[in-house]
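Structure provided below as structure tokens; questions to follow.
Note that one protein chain is taken out, while the other chains of the complex remain in position.
Chain naming follows the written order as A and B, and within any one chain the residues start at number 1.
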Amino acid sequence: MKDSEARSGTALTQAPQFPRRLNTGPAWFWFLLPAGVITLVFFFAPVIITLVISATNMSTITGLTRWEWVGFGNYERLLSLPQTVRRFWITLRYVLFTLVFFNVGMALLIALITTHIPRQLGTFFRAVWLLPRITPVVAYVFMWQIMAAAPPHGVITSNILEPLGGPTGNLLPANAFLFIVLVNGFIGASFGMIIFTSAIESIRQDIMVASLVDGASKLQRIRYIILPQIRWPLLFVTTYQTLSLLTSYEQILVLTGGRWGTEVWALWAFNVGLDDYYGFFQYGLGAAIAAVLVIMGILFALLYMRYFRFNELLHEPRIDVL
Amino acid sequence: MIKRDALLKPLPLVSIAILSIPIFVGYLWVFMRTFTTRMYGMSPVGELTLRNWTFIVTDPLLWHLTLNTFVLAMGLTVGIVLVSCSAAYPLSRMSFPGRKGFLALTLVLHAFPSVVLLIAIFVVLNYLSRVPLIGRGLPLIGGVGYNTLGGVILVSIAFLLPLGVWLMKGFFDNISWDLERAALIDGCSRFRTWRQILVPQIRPGIAALGIFAFMHGWSSFIIPYTFMVDQQTAVISTYLNLLASGEQLMDYGVVSAVALFQLVPILAFYVFTQKYLLTIFGGGMKGGT
Partner (left out) sequence: MKMELVNLSKKFGDVYAVKNVSLAAEDGELVALLGPSGCGKTTTLLSIAGVYRPTEGEILFNGLCVNKMQPKERDIGMVFQSYALYPHMNAYQNIVFSLVLRKRPKDEMERAAKRVSEMLGIGHLLKRKAAELSGGQQQRVALARALIKEPKLLLFDEPLSNLDARLRLSMREEIKRLQVQLGITSIYVTHDQVEAMTMADRVAVMHDGELLAYVPPEELHERPRTEFIATFIGSPSMNLADVTVDNTGGSAHAVLKNGVSVKIPKERLPRMPQRGNAVRLGIRPEDVSVVAERSADVQARVTFVESLGRENLVVCDVGGQRIQCLTGPGQKPPLDSTVGLKLDMSRAHYFDPESQVSLLWEN
């Protein structure tokens, strides 16, 4: 590289190669295109379509072509239906019970226990509690159907109730509400469990030790150190899971299909719009029922924007090249 | 005092063991039932048998459904990884107008209850079916419209996309800026930097998202159940649902075997990939905690 002088001497003649630029548009556009199209087609359009369909009488009879506008007709029908109030209360009870006892309560309990027993056992039990979430829903619900089944097959009936002389027969119809709470609860607990566990484990170790040195018992430490420290995750899980429960119906659909007083709002929309037993799908009415949840979803989602402390998550890019 | 402490010490362990009983019992029952002819509660009655297993593995329909399920899971995995990785890169590392808006949108959709949109998506897929070429008649996935595997894959990708983009963005955020600068100075375009320098750095993230997506696709029920009406194109989940809620008396042994057949790959997967998966369940919510 002794020719450096010569090189810099000729540099002037080399330098003015102005960047040739193919007219392909900025890179970010192409990177975002697939996600953008999918978002447009499967989120934006459906939200609008839901609202539009809810103003029509579209059903399997009218098909997708011969429908008519009914304005707020579907919503008025909703208000006049006697089921509406019943569905509303069922949904509310279902969300409340599952949330309190499992998605938050059980989740917190398991997170606390698994962080207070030997590490490997804690990991093991958390893995066990994650199982329901990763198990295919039909297989999972099938297990619960077995639990509830009539003797001699059912586990609860033949192993617990029969020896005690309790009621026998399939438990599901009579206790359907209890079972939808249990089925959803055992899945729902794991979400909070993981968030809480990581929150507890990220509490500074010196504080944890200091509190014990100060003479707190383990229970007092939970009360005065841990719970105040995970206040924010608690709030987050509560709100997030409220929305999830409001709009989830997969497990209920498989377990009862909505029979025996378990047709929650979201399932109702599904059943009316897409899963009628006799094949009479009322898209219009179903969309109106769903629209109520869509609106709620949007409101909740906006709420998260505040909770998530969005601006803190935003790092300014430190490269200007496009 | 000492005695009370000694009694209290095993309390947490005992209580969590008791709380977990329903889970253990459920899985144990299914496992045992596949190898017996009959079970009363938790006790096997009659002899041990492989009849349930031989019955299902010799059923050509099940293998066809397994292929479908696999295609669905793989399609979802590949699709979500590609789309998320590509979208997350500019969101994490480029400045352009609307970046903030797009990020906010991703976050909102993350919390958005997409399942309530199924009626509208039914209309969209119906429309897509009428698009020539891609709507119907593609090999393997059938197309991207209503009642095709491709359509189901596409909807599944859409539903998982906010999580995927957000997760991948987190991984991109953690790459050092100097690394990317070095690549740019060495002569890479930003596209090339992404492909050759950055994507190799986020392999753990890709693995986590991929594993999660595969498990998700393998177990997914509601989307195939809603949008695939033929049994020919259905997947194991919908088939299992058909068996388990059939009008005729159900054969618990066969249902258990099918359930386990679907469950085993997932469980094996889960055992080996648990560590990664925990990052995703927690990581997708990062910033929230």
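Throughout what follows, contacts are C-beta pairs under 8 Å (C-beta built on N, C-alpha and C of every residue); 3 or more make two chains touch, one makes a residue touch a chain.
Remember, predicted model here, so these are calculated numbers, not experimental data.
Chemist: For the chain that does not appear here, which of the shown chains does it touch in the whole complex?
Modeler: Across the whole assembly, the hidden chain touches A, B.
Chemist: Could I get the residues of chain A that touch the absent chain, sorted low to high?
Modeler: Looking at chain A, the ones touching the missing chain are residues 1, 4-5, 7-8, 11-12, 15-17, 19, 316, 318-321.
Chemist: Go through chain B and note every residue touching the omitted chain.
Modeler: Considering the whole complex, chain B reaches the absent chain at 176, 178-179, 181-189, 192, 197, 200-201.
By definition in this document, only the chains that are shown with their structure count from here on.
Chemist: What is the distance in Å between the mean C-alpha positions of chain A and chain B?
Modeler: Centre separation, chain A to chain B: 14 Å.
Chemist: Provide the residue numbers of chain B that touch chain A in the complex, in ascending order.
Modeler: Residues in contact with chain A: 12-13, 15-16, 19-20, 22-27, 29-30, 33, 39-42, 45, 82-84, 86-87, 89-96, 99-100, 102-105, 107-124, 126, 154-155, 157-159, 161, 165, 173, 177, 180-181, 184, 189-191, 194, 215, 218-219, 221-222, 226, 236-238, 240-241, 244-245, 252, 255-256, 259-260, 262-263, 266-267, 270, 274, 277-278, 281-282, 285, 287-289.
Chemist: For chain A, which residues count as touching chain B in their complex?
Modeler: Interface residues on chain A, with respect to chain B: 26-28, 30-32, 34-36, 38-39, 41-43, 45-50, 53, 64, 106, 109-110, 113-114, 116-117, 121, 125, 127-132, 134-147, 151-155, 157-159, 182, 186, 190-191, 194-195, 198-199, 202, 232-233, 236, 240, 243-244, 246-250, 253-254, 257, 266, 269-270, 273-275, 283, 286-287, 290, 293-294, 297-298, 300-302, 304-305, 307-310, 312-322.
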